[in-house]
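I'd like to ask some things about the structure below.
What you see is the complex with one protein chain gone and the rest in place.
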Amino acid sequence: MAGSVLAPVPASTAPAAKSRVRRSLRSRRTRSGLLNGAPIVVYMLVLFVYPILSTLFLSVKGVHGGLTLHWYADALSGANLAVLLTTLRISAETSLISVVIGFLLAYAVSRLRPLWAGLVMLIIVVPHFISALVRTYGWIILLGDHGVVNSVLVDLHVPGAPFQLLYNEIGVIIGTTSVMLPYTVLLLYAVMRGVDRRLLAAAASMGAGRLVMFRRVYLPLVAPGLVNATVLSFILCLGYYLTPALMGGARQTVVAALIDDEVMKQNQWNGAAALGVILLVLTFAGLSLLRLARAIGASARQRGAA
Amino acid sequence: MKEPRIDRRIFLRGVGGVAAGITATSLTGCGTGTSRSAGAAAGGGGGKKTIVVRNSGGTYGDANLKAIYEPFTKETGITVKVVNIEYAQMLAQIKQGRPQFDVIDDSMADFVLFGKENALQKLDQDRLKNFKGAGIANNLVTPYAIGKNYWASVMAYRTDAFGGKTPQSWADFWDTKTFSGNRSLQSQDADLPELEFALLADGVPMDKLYPIDVDRAFKSLDRIKGSVKKYWDTGALPGVLLGRKEVVASSVWHGRLDALIKQGQPLAYQWNGARRQSNGWGIPNGAANTDAAYQLIDFSLRPSVQAHFATLYPMGPVVPAAYKQLPASVSANLASSPEHLKSGFDLDVDWWIKNQDAVIKRWRGWARG
Partner (left out) sequence: MRSQRGSGPGAGALAGSGKSLSVSGLRKTYAGVVAVDEVSMEIEAGEFVTFLGSSGSGKTTTLMMIAGFVEPDSGVIKVGRRDVTRLAPQKRGLGFVFQQYLLFPHMTVAENIAFPLQLRGLSKAEVRRQVGQVLEMAGLEGYGRRRPRELSGGQQQRVALCRALVYRPPVILMDEPLGALDKKLRDQLQTEIKKIQRELGLTVIYVTHDQEEALVLSDRIAVMRDGLIDQFDTPRELFERPRTAFVADFLGAANFLPGRLENHTDEHSLVRLDHGALVRARPHPLAPGHRVRAAVQPGRLGLCAPADGFCTGTVETVTYVGTLVRVGVRPAGAESPIRLELPAGRAPVTGEQVGLTADPGDVTLFGDEEGR
């Protein structure tokens, strides 16, 4: 039903798995399978394992050789810690807002005819192929003190207008949310298309009004998609730095920008590696959170079945 | 999740700038491309020689091609090839012993760094006949490098913002009561922080800026901080911010507003308190065509060539005699014109190389606080 991008690995009992592995290694089929799998293994080793290991090594390498946690201490203190927290906050805010807006958009699109749905998706996705500078300029035209939004608000005599919508956290959130929307919309759209709408008819036949139908039937059915979309956009946000740089102020510096700064400007690879490892750990933490949510759901189901 | 990166290297300045502002560079790539074409390695007969120049490309590269490389080829028969690679990659190639390039066109600051890495040949000034008596400023002549063109960070403002008043100095820029409105200053992502402007605003005379009193500079920056809407990180951004009235005054790499001003936008530069820097020439260790490199450097220092370049690109000659060949309208827009030499100051590369890391770290903390 819910197409999940981040499906959990089915758990297996350890001892049984061990003997199974031993047995299967003896079989000819497995051996030829390993042979066929070699290219992908080499590929993964060269392109993923090796870079990650060397980044790990860099992050604990002292200036004069030897191992040290200095770079981590540095990354997790003072201004760097503040940057880390800012990154987490911006990512969290973005993922929540983009999932809410994404939900509404995906719902609207899922009710459209396929042709119109495709057109709307195109409109959502296309702006992301536009160059960053043009987009910056576009955002200023739209959100600046004399931009479209503020002009309209001023003309409408909205109290407090013009609002500052750029070069602060609001600006960053607007920007990152717009970048994340295609992902959340596509993901949620896929899940929503998978929902059997006749279930809603069934609920209606029993007397459920629209609100109840939505809360008790529709929402639980698309919930896995919502969790996936939230975690996905959170993880993607963690690594973003162009949009925060374009639309934020100095206070909206994010970890990715810090890494770029350390490598490109200060030639400080060790510190950058430590920050990179921290980002990686945060990403895995996000994924674990997803699995945890799944596990809780599954155990609740199991308890139900017992 | 790869976004195109905004490159903020200082040498990527250009008048049009849009193309130069955005480049997708890769973090890796060191140690590649050390092989040279056979023609470049030959170096025997005059007509077939080739020299490889490193520059930062973009409109700056175009101007170099027209003003220097093409006339040079015409005169000497030496073909000029261009590569656009960055500091880290250059250094890696030099350390491997066979750099892809014979001569480097880069910022003076980078040459100091190259010097520390022992990556450059000591320049033999006797091989540059146009150098002697040319009057090139002392700070643009180092053992490893020689200046080429001046550029500057200057103040820019909207002429329609202050009711006819004109901000005359950085003190006026800092005076947000008399000259009210939002400001923009350069981010440390783009180039060295503008501590000098803060000191000028605080009353430090131009000849007493270095060594910079960092504490005093930051204290001065504290006063303007509330009015700074955005610390710009790309050369094109000040023009956008000023043009859209997001800010009324900003620092800017000189030349970046020329196109907007030509379009009739109410923008102007203020040369008082301009911070000058220069590009320069250097020859890497292991260069295959040292002779040709000296020839090209020497050619570029001819007053006529310096003047020609200035008409194509708003960077100032380092050879004063070039001004005799330039019309006043062009001179008035260059960082090294006699008047602007007086109204601005040279960035002290040595001080910055020494203090850069500490200042940038402090700047980052300060800006975020």
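Structure notes:
Letters are used for the chains, namely A and B, taken in the order the chains are written, and counting of residues starts over at 1 for each.
Operating definition for what follows: a residue touches a chain if its C-beta (ideal position, glycine included) is under 8 Å from a C-beta of that chain, and two chains touch if they have at least 3 such contacts.
Small disclaimer: the values here were computed from a predicted structure and weren't measured.
Shown chains touched by the hidden one, complex as a whole: A.
Considering the whole complex, the residue from A:140, A:203 or A:282 that touches the absent chain is A:203. Of the residues in subunit A, those that touch the hidden partner chain are 1, 196, 198-199, 201-209, 212, 216-217, 220-221, 223, 301, 304-306.
Note that only the chains that are shown with their structure count from here on.
Centre-to-centre spacing of subunit A and subunit B amounts to 39 Å, using the average Cα coordinate of each chain.
If you check the complex, the residues on subunit A that touch subunit B are 78-79, 82-83, 86, 131-133, 136-137, 140-141, 144-147, 164, 166-167, 236, 239-243, 245-246, 249-251, 253, 257, 260-261, 263-267.
Per the touch definition, subunit B reaches subunit A in the complex via residues 1, 3-6, 18, 21-22, 27, 88, 182, 187-189, 229-231, 233-234, 236-237, 240-241, 244-246, 357, 360-361, 364-365, 367-368.
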